[in-house]
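Below is a slice of the complex: some chains, not all, each in place.
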Amino acid sequence: TVSQVPELTKKDGVTFTPFGRLQVDAGIVNGPDEINDPGLGFAHEIRRVRIGFKGDIPGGFGYKMEVDFASGDLDLYDAYMEYAAGDATFKLGQHNNFQGLEELTSSRFTSFMERAAFTDAFGFERKVGLSAEYAKADWMVQGGVFSDNLENLQLDENNSWSADARTVYAPKIGEAQLHIGGSVHYREFNDASDVTRYRQRPELHVTDTRFMDTGNFSATSELGYGLEAAAVLGRFHFEGETFWQHVGRPAALADPTFFGGSAEMGLFLTSGDKRSYKGFKFDRVKPAHPLDQGGFGALQVNLRYDYLDLNDADIRGGIQNAYAASLVWTPTDFTRLMLEYSRMEYDDMPILAGTQDDYGVDSIGMRAQVDF
Amino acid sequence: TVSQVPELTKKDGVTFTPFGRLQVDAGIVNGPDEINDPGLGFAHEIRRVRIGFKGDIPGGFGYKMEVDFASGDLDLYDAYMEYAAGDATFKLGQHNNFQGLEELTSSRFTSFMERAAFTDAFGFERKVGLSAEYAKADWMVQGGVFSDNLENLQLDENNSWSADARTVYAPKIGEAQLHIGGSVHYREFNDASDVTRYRQRPELHVTDTRFMDTGNFSATSELGYGLEAAAVLGRFHFEGETFWQHVGRPAALADPTFFGGSAEMGLFLTSGDKRSYKGFKFDRVKPAHPLDQGGFGALQVNLRYDYLDLNDADIRGGIQNAYAASLVWTPTDFTRLMLEYSRMEYDDMPILAGTQDDYGVDSIGMRAQVDF
């Protein structure tokens, strides 16, 4: 006989809740004929295979750990402890440093297979640090100090640090859920011989080819600003973000400012379905008429414009204007199928197609997903 | 107070069942005196230390993940999602591509410490792909298309693919459980500069020495045929398999066909015990009189003939005639001890013993196992 237990409650009240996800991708990336790259064309991969464990510890404490095996090796994502006191929550360990709405929304719930181009391009990733969040009703502010990702911290000569802050106002006005926010990020590389690099794949992760790529260049600091807005009204949603990355360079070198931004909107074709919003993030879509109850599940179409400019000062990483459409079928609460097409218009690119520095790339992607 | 819960049932009906295994091996491999290899002699290792998680997702879906740490690092085995509709089951992600009865039988339940020589020699391993299985009563057919193992897929230039199909007929005739089946496998390496290699250890995994070894040679495709038969009648079981591996080579090079086959039979010395067969595979032996209920557990003796021929065309990988005997003690449902002796007669070998290309090798192995 099976009991209904959503979590294991150990002796003395400590709980243990496992969770995980599995995403299998396939895709085609079609570049200009002049670029001969065997990494283009058809490819497929396990995009994410993750297991995690989280729980409560009496006294207001908690923990969360999550690892991914999709690289054929182990990558550690979240690894933090938590303390909640009233409306404030404190986190210590590896966690996200408040980069923006889409980055903080789980990859299980995004509208496209990959997040907007600037999120990877500007190196958003979890870092080890200490943060605090204060949330009251429809307003939230969060901030923290971080060092670096656990992988990079293995080198004990790594003395980089960052300070990050973000605020969100998310009122419910009538039937509409609104979300506006902004964030600011400062990072010191803090080492004698620092370089950085910004680059991005062509909207799909199945290829490792990056047309957009600044290459390594010397840098000492980053100052980033993000703005974000979103709205959910019934079947419709909108989400828009912008991010400026200002890079401090040594001595006489000119400091570039790179920019990325995206805007998406989506519509559920199935009645009663809507994009769920919880805890200042997008959350799980639960179909009104799921497949296992005789329904069709939820079907959603999305459009996105995704801009990224990695050209400034004497750095040339390319300019992207990408247009994408996706179809997302959510048969049940824990399953999802995605199909998407993207058209990237590239200008002033560092990789030439023959003698041309502007050209177009197309991609088609598919994803199957389960989570638990 | 402890409830009896075989699995965690999370909110909304998703279940979570952990499982694992631990196998600790020791062995001696004794080669000819003329071969001076410090990897021979006594050795021991943790053969497998695995943890996995599987569960059901409402609507007929499921998931399974399993990882192994025995290499001192992480290796991903199963990582797939599943959908069952009536008598059909679909799998997407990394899973086995229907290689044959012994390969598909869990390593917890095989009659010898290692499977027949051809299974490793011909590179059987899980691959990422999509498959379907249709099973009705005592007949089953399964097929799928696969790319490559997750590790190999890390290189996005990897465009290899395979198509695999298998069928099994497993009638129960009187008291006898029969099993006959066949499979066919086609793989394109699909890269400009492809090589492959077939090799195998001397019946034990504790050594990394492979006497049987074709070395790398250029190849473009593989076409494999497998035949399999098995029977369980009371205390007695028989299992036999053969596999032909035809290798396509570029241009004017001759295409070799390699061959492996094995036949084993076993007998339980303890009354009431039998080899269990379930889902077209061998399954867990549950002793009729387990140690924890005052019995002795189940004791089984097995004999095996294990042939492998890696010599064809201009490729010389050696010929193996191996004779093995094992004693398997299963004290309780979840514990197992194995002791085995193997004699390998090697002919036309690539590694010489002095000036001789034929010689014999002996090995003695032991394994202790628990699983859950």
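Here the chain labels run A and B in written order, and each chain numbers its own residues starting at 1.
In this text, a contact is a pair of C-beta atoms (placed from the backbone, for glycine too) under 8 Å apart; a residue touches a chain by one contact, two chains touch by 3 or more.
Remember, predicted model here, so these are calculated numbers, not experimental data.
Taking the whole complex of the structure file rather than the 2 chains in place, the copy count of the single sequence reaches 3.
In this section, only the chains that are shown with their structure count from here on.
Rounded to whole angstrom units, the spacing between the C-alpha centres of subunit A and subunit B is 39.
The part of subunit A that touches subunit B in the complex is made up of residues 1-8, 17-18, 20, 22, 24, 38-39, 41-46, 49, 51, 69-74, 206-209, 290-292, 331-335, 368-370, 372. Listed in rising order, the residues of subunit B touching subunit A in the complex are 3-12, 14-16, 18, 53, 55, 57-61, 63, 65, 67, 73-74, 76, 79-81, 92-94, 128, 147, 150-151, 153-154, 156-157, 159, 191-192.
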